[in-house]
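All protein chains but one are shown at their positions in the complex.
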Amino acid sequence: MIKYLLSRILQSIFTLFIVITIVFVLMRFMPVEGYLGEGYDKLDQVQKEIILENLGLRDPIHIQLSKFYNRLIKGDLGVSITYRPGVPVADILKGKIPYSLGIGMASLAISFVAGIKLGTVMAEDLGKMLNRLGNLYIILVNAVPAAIYYIFLQFYLTDIFKLPMLFYVDKPISWILPILSLSLGTTASYALWMKRYMADELNKDYVKLAISKGMPMKDVIKKHVFLNAFVPMVQYLPASILFTISGSIYIESLYSIPGMGGLLVEAIQRQDTPLVEAIVLIYSFMGIVGMFFGDIFMVMLDPRIRLGKSEGRV
Amino acid sequence: MREKKPLLSIEDLVIKFQLKDQIVEVIKGLSLNLYKGESLAIVGESGAGKSVLVKSLIGVLDKNGWIDAGKILYKGMDIAKFKSEDEWLKIRGKEIAMVFQEPMTALNPLRTIGSQVEEAIVLHQGLRGREARKEAIRILEDVGIKDADKLYKRYPHEFSGGMRQRVVIAIALACKPQILICDEPTTALDVTIQAQILKLLNRLQEEYNLTILYISHDLGVVAKVAHRVAVMYKGKIIEVGNVKDIFYRPKDPYTISLLSKLP
Partner (left out) sequence: MMKNLKYSYWTSTIEAFKKNKLALFFLYTIIGLIAFIIIQPYLPNQKSPVAIYIDKATGFQLINRPPSKEFWFGTNSIGQDMWARIWAGTRMSLLIGFTVALWENFIGLMVGLVWGYVRRLEGIISTIYNVLNNIPKTIILILLAYTLKPGVLTIIFVMCITGWLDTARLVRNLVVIIRDREYNIASRILGTPGYRIAYKNILPYLVSTLVLKISLSIPAAIGYEVFLTYIGLGLPVGIPSLGNLINEGRGYITVASLRYQLMIPAIVLSIITVSFYTVGNAFADASDPKNHF
């Protein structure tokens, strides 16, 4: 067990290294002009070189990488060069993350509850109409690109329900639309998973045994099927929670939310290398940590994995 | 031991299944009586319809099957006509309980064996909490699981096939049923364990005066547990009689061919 954990941690760190290196290399292919600001054609070659060297962009890659790791160990995420020149990256992120995190967590919570409930109801096959509507919802949300339905939701719902078009921190009523819109897609995913897993479980022998014990179906579902279907879903939770930080680029631009959403794209377009690197580092780290904790959850919940095959059989 | 009136009486039962575009008649007018306190074995080859028959007795037929005609009379009710869950809840467990064939998948892997037995007790014996647990431990010991109070909180995968089957039997017993159906309970186990389980079933039957309906394709096994034997072939019962009669004085050619396959 411990061996497994250790190897997973090592593997994750290795992956992280590779990801950072790849991003570093890719960023070096950016056109040089992007770093020089607007009047770049007025600068002569020498001036350009001085600027680039000061930014550390002329060092060979391995030197750049080691500088980066050195900074990182000291907890320094670097300083923005073009997006907000001179501002420490950590400050930029600190200002934006709370928005994305707040909206993301709220919508995740809603999706989780609503999705599982919907999936359970659909698996129990309580009525053709209900299942049809549920399926229709899932199809529409999954097939139609989010960019499209977000726009229409904002447009029509602000009209019908008289909700504000833009997000304001101090007006909770303006939080409703962004959070709900964001939750639609994930709700559909959870519903679909739950339905599938429950449908699978319902065919299994232990369910038939529970039924033949004389247990009413709804108790069978509550006490046996639900838990077994739920467990495989848990492993994706930590990663989902962590990724709420990244924010939806669509939602945040539609509702003018000053979050992390468009930051990565803008950072790349502005060629703000330190900012890009920091963001990539954080996202990759979250992905890896998320999967790691997801695995741990699985182990904790499923006694078959936890107790392993080597423990003695009775 | 044998009363004149049967406890369970099946009359001209017809069960059909829908496969793709065809309707197949699996049980073709089957009649059989089960008397209180006896151990009746139903033997036949795979595919004869034995499992289908017993599943219809507790209403767990696969979705594409149904009872087309006939009666199943039990304590004044015709089970064959049951449609709703409420009706079946009157029978399942407390009147008729079943031991399944595959012990490896019959238990919920995410719950302790103790809790699964306790569930049956809470359902049918009206006990709760500590008392239910005590009773569960008692039954588990009764089926031959020693140190049941220590093993109570263990999970199914920590047990071997034979032990799991004992747990399944314990669950069935906890329902305090009138009739216990055993659907090939030892087929998935190896021979030495098989003998143990059979011995256990025999003992339980004597102890609790159970009525057992035993399904098997293995005549050797049947000889050890049954008082009476019914031979099933292609959806019908073709011969019924005492164990001794069937083995030594078989009448039907099919029965004879079955016997001849014994080592």
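Every chain is named by a letter (A and B) in the order it is written, and numbering of its residues begins at 1.
Methods note: contacts are C-beta pairs under 8 Å (C-beta built on N, C-alpha and C of every residue); 3 or more make two chains touch, one makes a residue touch a chain.
Everything quoted here is computed from the prediction, not taken from an experiment.
Q: Sort through A:184, A:202, A:233 or A:288 and give me the one touching the missing partner chain.
A: Among A:184, A:202, A:233 or A:288, only A:288 touches the chain that is not shown.
Q: Of the residues A:72, A:264 or A:298, which one touches the chain left out of the display?
A: Only one listed residue reaches the unshown chain, and that is A:264.
Q: Just name the one of A:22, A:63, A:133 or A:169 that touches the chain not displayed here.
A: Here the residue in touch with the unshown chain is A:22.
Q: Spell out the interface residues on chain A facing the chain that's missing from view.
A: Contacting residues on chain A, toward the hidden partner: 11-12, 14-15, 18-19, 22-23, 26-27, 29-30, 139-140, 142-148, 151-152, 155, 246, 249-250, 262, 264-265, 268-269, 280, 283-284, 287-288, 291.
One rule holds in what follows: only the chains that are shown with their structure count from here on.
Q: Report the inter-chain centroid distance for chain A and chain B in whole angstrom, where each centroid is the mean of the CA atoms.
A: 51
Q: State the interface residues of chain A toward chain B in the complex, per the touch definition above.
A: 204-206, 208-217, 223-224, 227-228, 231, 301-304, 307, 311, 313-314
Q: Give the list of chain B residues in touch with chain A in this complex.
A: Spelled out, the residues of chain B in touch with chain A are 58, 60, 85, 89, 91-94, 97-98, 100, 102, 105-111, 119-120, 123-124, 151, 154-155, 157-160, 163, 168, 171, 175.
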